[in-house]
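Questions regarding the structure given below will be posed in turn.
Shown here: the complex without one of its protein chains, the others still in place.
And then subunit A:
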Amino acid sequence: MKLLYFAWLRQKIGKAEETLDVPAHVKEVGQLLDWLESLGPNYATALKERKAVKVAVNQDYVGLTHPVKAGDEVALFPPVTGG
């Protein structure tokens, strides 16, 4: 699974992207966030405020119960501030 991080999530996690082998029990976005939190203090800090974390799977906005699978592009980022 390809993970992408933007804005302060990128800074807190310490990288812009990575490819991870996600365990089989991770089937939804919410479970993915829980698992990422367990990877280290940088992830835990970045994902602490769940309300401030938006998720896109394959470049579409999704909710916490959206399915995720190997090969997906999953992006985590704060609420957008363009325009």
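What we mean here is this: a residue touches a chain if its C-beta (ideal position, glycine included) is under 8 Å from a C-beta of that chain, and two chains touch if they have at least 3 such contacts; residues count from 1.
Here is the rule we use: contacts and distances are computed from a predicted model.
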Worksheet item: Which name from "ABC transporter permease", "Molybdopterin synthase catalytic subunit", "Flavoprotein" or "YeeE/YedE family protein" does UniProt give the chain that's left off?
Response: "Molybdopterin synthase catalytic subunit"
Practice prompt. From the listed residues A:Thr19, A:Ser38 or A:Gln59, report the one that touches the chain absent from this view.
Written response: A:Gln59
Worksheet entry | Interface residues of subunit A (partner: the chain not displayed) | 4, 6-8, 56, 59, 61, 75, 77-83
